[in-house]
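Mind having a look at this structure? Questions to follow.
A single protein chain has been omitted from the complex, and every remaining protein chain is retained in its original position.
As written, the chain order gives the labels A, B and C, with residue 1 at the start of each chain.
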Amino acid sequence: MLLSLMIFIPLLGMVAVLLLPRESEELIKRATLLFTLIPLALAVYLFISYDRSNGGTQYVQGPVPWIDAFNIQYHIGIDGLSVTLLLLTALLGPICVIASWRNIEKGIKAYMALFLLLETGMLGFFAALDLFLFYVFFELTLLPMYFLIGVWGGPRREYAAIKFFLYTLFGSVLMLVAMIAVYLNSGDPGARTFDIPTLIALASTEGHALNNLNFQIWVFLGFFIGFAVKVPIFPFHTWLPDAHVEAPTAISVILAGILLKMGTYGLVRINMAMFPQGLDYFTNGIGFWGNSLALLGFINIVYGSFCALAQTDFKKLVAYSSIGHMGFVILGLAARNSEGITGAILQMFNHGVISAMLFLLVGVLYDRAHHREINGFGGLGSRMPVYTGITTLAFMASLGLPGLSGFVGEALSLLGAYDKFKMLTILSTIGIVVGAAYFLWTLQRVFLGTLNPKYEALPEINGREILTLVPLGILTIVLGVWPNFAIDMFRESVTNLINLL
Amino acid sequence: MTLQHYLVISAILFTLGIFAVLTRRNAISILMGIELILNSCNLNFAAFSRFMTPSTDISGQIIAIFGIVLAAAEAAVFLAIILAIYREFGSIRPDEVDTLKG
Amino acid sequence: MESLKNIESLLYFSPEILLVIFAVAVVLLDLVVKDRESVAVAYLSLVGCFCTFAAVLFTHFSFGDEGPVSLFLGMIQLDAFSSFFKVLLLLATAATILFSLRSEELDARLKGEYYALLLAITLGMFLMASSTNLLMIFISLETVSLTSYILAGFLTHSPRSSEAAFKYITYGAVASGTMLFGLSLLFGMAGTGDLAQISGRLTELLAAGEIAPLAVLIAITFVLAGVGYKIASVPFHMWSPDVYEGAPIPITAFLSVASKSAGFALFIRFFYAGFGSTELMQAVDWPFMLAIVSALTMTVGNLAALPQQNVKRLLAYSSIAHGGYLLMGGVLLTSQGIGAILFYLVVYLFMNLGAFYVVVLIANEVGSEMVEGYRGLSSRAPLVAWAMVIFLVSLAGIPPFAGFFGKWLLFTAVLEQGYYWLALVGLLNSVVSLYYYARIVKAMFLEDAGEETDSVSFSTGTFALLSVFVIPTIFIGFLNIFYTFSNISVSVMPMQ
Partner (left out) sequence: MVVSLISIILLCPLAAFAIFGLLGLANRRFPRQDYLSTIAMLVALVCSFLLLREVVPNPEPHTVNWISLGGVTFSMGFYLDSVTVIMLIVVTLVSSLVHIFSMGYMHGDPRYPRFFAYLSLFSFSMLFLVVSDNLLGIYIGWELVGLCSYLLIGFWFEKDSAANACKKAFLTTRVGDVGMFIGMMMLFTKFDTLSLYGEGGIFAQAAAQLSTADMVWLSIAGVLIFCGAIGKSAQMPLHTWLPDAMEGPTPVSALIHAATMVAAGVYLTARMFPILTETSSLVIAYVGGITALVAATIAIVRFDIKRVLAYSTISQLGYMMLAIGAGSYVAGLFHLTTHAFFKALLFLGSGSVIHAFHAMHHAHDDEHEHAHEHEHGEEHILGSEIPPDQDMRNMGGLRHKMPITFITMLIATLSISGVPFIFSGFWSKDKILAGVLGRAMEWSSVHHYILFIIALSAAGITAFYMFRLIFMTFFGEPRNQEMHDMAHESPKSMTVPLIVLAILSFPVVNTLWFNKDYVKPPPQPHLHAPQHAYLSPDSQTGGQGAALSLFGVSEAFAAEEEGGHGTHADDGHHGHGPAHTIAMVLSIIVAGLGIFFSWLFYHRRTLSAESVATTFRPIYNLFWHKYYFDEFYDGVLVALTVWKSRLFAQFDGSVVDGIVNGVGTVTRDILAAFVGIFDNRVVDGLVNRVAQVTWAVGGRVRRIQTGAIQTYLFVVLAGIVLLILIFRAL
């Protein structure tokens, strides 16, 4: 019940916001903030009260019959992985609302309503235990995102929004085919199911139609492409830089912080757990296909990093860096051992936090200077010391400085992956150096050197902006110093997952 | 006269009708082509009814009669529409009525 | 199954009779009412729809519920399937009447005939949905066609409307002529006009080698021309963009929904009852033919819709594409396939009529049917704009809207039969379709209105009607009853 409440409170908030008069903007913002804070409170409660020693799903609600004709059920519940990502989602919610406080000039009502809808979609996605429900929530995020980018975005927003939409839809129709295939093979007519736990059990039942290598390979591919677009994995990534660059700050934060995670979460929840044989085919290290997943991870890392290095747009740089960082997740998942998977999950969470910080920081600068050209700044370090300090923290976390959270996920992913894919992992470490290179180079061009006289009067970061950054910064440090804080949550879940493989 | 004779004639009528519909540059001629097509069908029905069904079953002839009625109705509507076309376009050449396209 | 005689049948025929009565009444009332601005005739026809609806329910639950009843010596059949379509068609008719009331495009002076014609066309469609005899099929088809030619050309001083009517009738006459020729061949081969018997006879004759498969193929293809023209499937679709663009918007809406539904009713009954035997399918692999036609239809419809600037025309192509999706269900020879078609038709009714209603509203207020006319609508008329978004997104098949569930059913059925390629074509098409739907959304939300920035206000009635379409579009997919409903309706179809 608690979980349902958490998922649907933003939806309720959307209705409430829609009922408020368009003119009372402050009220709308406050209401939205309230309706995002409640899920946060619930998420924190869930996070605390989640039984860490038991990796199974908890707070299960359902299965409640929903669409009988297809045995579709309303079935939600959380395991360690979900609860971590739910916390991240719920945390970024209010942060984004605060970050949007002054930046959204037109149609604040519609913006906030869409944002709340988006939050429901994201929260529901991470809690869904029914494949159909899972898909519905997955798609539910599409439309608000399209509008949030398309209406409130930058100059090329239309292009970016439709590109995002089409790419994701392309991926998700393939996923849909795979999903229907799974459903049809789950049993005789009348006994078919979408229930994820049941399907996972069936898929490992000897002799069941789902427990068939060939079938699993194809279905794995279908789901994989769907999620790969979201992650994004090369070569499905080109929507991301455009979407990020055009989206307003808060939406970039959500995009990088949560939506990308939906892809990797799906990979873990569906591709890994449900199709272990398919996964094995792509990650057993034998031949081309056996290395393909790790290869994609490697390409993502190196390719994303080099692309980031070539960027002169601050936001695009951060966007490409996201691609690079998600590569570590893929690499870690491909390793299929506890280090790799834990690293990947940790990297998911950490990237959510760090990239959120980075996008917020870019937004702060953009709000002041109204451009994001890295070479157009210079020497801001002396003008905005606090801003510089926080940016340095975020950069260092992102480039994987030990002691900050980014390192742990990266290191664990690599350690896990090295066990299986020695050469690819070694090559992937290029990403570490390049990652340092582009961040430091950016730091130099924006903050170091002599102050660009144009920006002598640039105001320092203000309290509201710091407020959005501080919780993330604290998380970055806490998780860097004490990663068990997060790992405790999903250690058992990962163990369960590995037992399935 | 066997069934084949009727069928051949009907086929010729049908083909002529189609030919007229495709090639005539006058809406009235097209209408006539359509009438040919419909009549070929009627002929078929009547002939099949005569040769293929028991003599008590006259459903084919009935269909043919309905066909004639409907053909007449269609002709009426067609002519009315041709009038409207002539009023709006000043021509009843079908290839000149092509503002809607793409 | 014993057929009822003519007089006995009349009670079962009450919905159709009511339609006729009201059509006449509307004409008479029109003569009586002097006030040209009066909406009495429209409301009378609405009452007619309502009464017919009641009659449909009555006949269905009194007689048809227990199993199919054959009427008028086997001319038509009363069963769950036909009742389903009748309800659907009545909804479409009622909606069209309401649209017409609000459409400023239609000429007020001619309203009496207009509504009478609408009721008449509904009658024709009722017959299409229930006929089981070649004669009845032809008559009903022609009834629908003739009235729709007139309705398409109803705008007397609009060249576009006249052109639409001209093209429609020329095309329709040739297509139905071709179909009639095919029907005559069938009749000749089987020696009977009864669909159920045709199947058996043809099977026997084929087995005995008395007729050539080629003859059956020709007959089937000719019939397909007529049916394909009704449901606007490639290559018999070409009339529809022009007609949809030229016809008055309510009529376009009606044609795209009701005419197509009736066409599918006819198609399903014809192919399943008439050609459904295994031997026939061995001789002529019509399911495969339909699969190709279906793939072509959705692809052509979607691709041609991409560059359209006129929203009506764009929706015309979109409706062609939807015909393609629907045809997928017909390929399968399973009750799931048919059930999916029926469910999708319900969904399609709401979302497509909704979209056309918005087009009517915008045409009234902005005076434009072009995509540019929709610019900045989000700020000028936000509710209407959002409603349009819901319809379009649902048409594109994105959850959680009903269109998704409709597609879901179709694709599940297709995949279940192993037509992976067809499902993939369909899904990729739905991605393409998003692109042109999004163009309208883009115009409404992402582009500025230019100099015209006044907000447009609509009456409460408008919003009420709009919500009649919006609410089902959002919720139908979540309600079990519709799935059950469509599945029950299918249960009467003979399946191999």
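Criterion: a contact is a pair of C-beta atoms (placed from the backbone, for glycine too) under 8 Å apart; a residue touches a chain by one contact, two chains touch by 3 or more.
Note that the structure is a prediction, hence the values are computed from the model and not measured.
> Determine which of the presented chains are touched by the chain that is not presented, and list them.
Output: missing chain touches A, B, C.
> One chain isn't shown here. Among A:16, A:415 or A:500, which residue touches it?
Checking each option in A:16, A:415 or A:500, the one touching the absent chain turns out to be A:415.
> Hey, which of C:178, C:336 or C:430 is the one touching the hidden chain?
From the options C:178, C:336 or C:430, the contact with the absent chain belongs to C:178.
> Which residue, C:18, C:135 or C:224, contacts the hidden chain when the whole complex is considered?
C:224
> Sort through A:49, A:205 or A:375 and give me the one touching the missing partner chain.
Missing-chain contact among the listed residues: A:375.
> Which parts of subunit B face the unshown chain closely enough to count as touching?
18, 21-23, 94-95, 97-102
> State which residues belonging to subunit A touch the missing partner chain.
Subunit A touches the chain not shown through residues 167, 234-235, 237-238, 241, 303, 306-312, 337-339, 342, 375, 379, 381-382, 385-386, 389-390, 392, 396, 401-403, 407-408, 411-412, 414-415, 418-419, 425-426, 429-430, 432-434, 436-438, 440-441, 443-445, 447-451, 460, 466, 470, 482-484, 487, 491-492, 494-495, 498.
> Could you please point out the subunit C residues that touch the chain left off the display?
166-167, 170-171, 174-175, 178, 214, 217-218, 221-222, 224-225, 229, 234-236, 238-239, 241-242, 284-285, 288-289, 293, 300, 302-308, 432
Everything below uses one rule, namely that only the chains that are shown with their structure count from here on.
> Using C-alpha centres only, name the chain that sits farthest from subunit B.
Relative to subunit B, the chain with the farthest C-alpha centre is A.
> Give, as an integer number of Å, the spacing between the C-alpha centres of subunit C and subunit B.
That gives a centre separation of 26 Å.
> Using mean CA coordinates as chain centres, what's the subunit A-subunit B distance in Å?
Whole-Å distance between the two chain centres: 65.
> Two or more other chains in contact with one residue: find those residues in subunit C.
none
> Within their complex, state which residues of subunit C touch subunit B.
By the definition above, subunit C touches subunit B via 134-135, 138-139, 142, 146, 149-150, 153, 156-160, 162-167, 169-170, 173-174, 177-178, 180-181, 183-185, 187-189, 191-193, 241-242, 245-246, 307-308, 313.
> Spell out the residues on subunit C that touch subunit A in their complex, using ranges where they run on.
378-379, 382, 389, 393, 396, 398-400, 404-405, 408, 411-412, 415-416, 420, 423-424, 427-428, 430-431, 434-435, 438, 441-442, 445-447, 477-478, 480, 483-484, 487
> Subunit C touches which residues of subunit A in the complex?
For subunit A paired with subunit C, touching residues are 66-70, 107, 110, 135-136, 139-140, 142-143, 146-147, 150-151, 157-158, 161-162, 165-166, 169-170, 173-174, 176-177, 180-181, 183-184.
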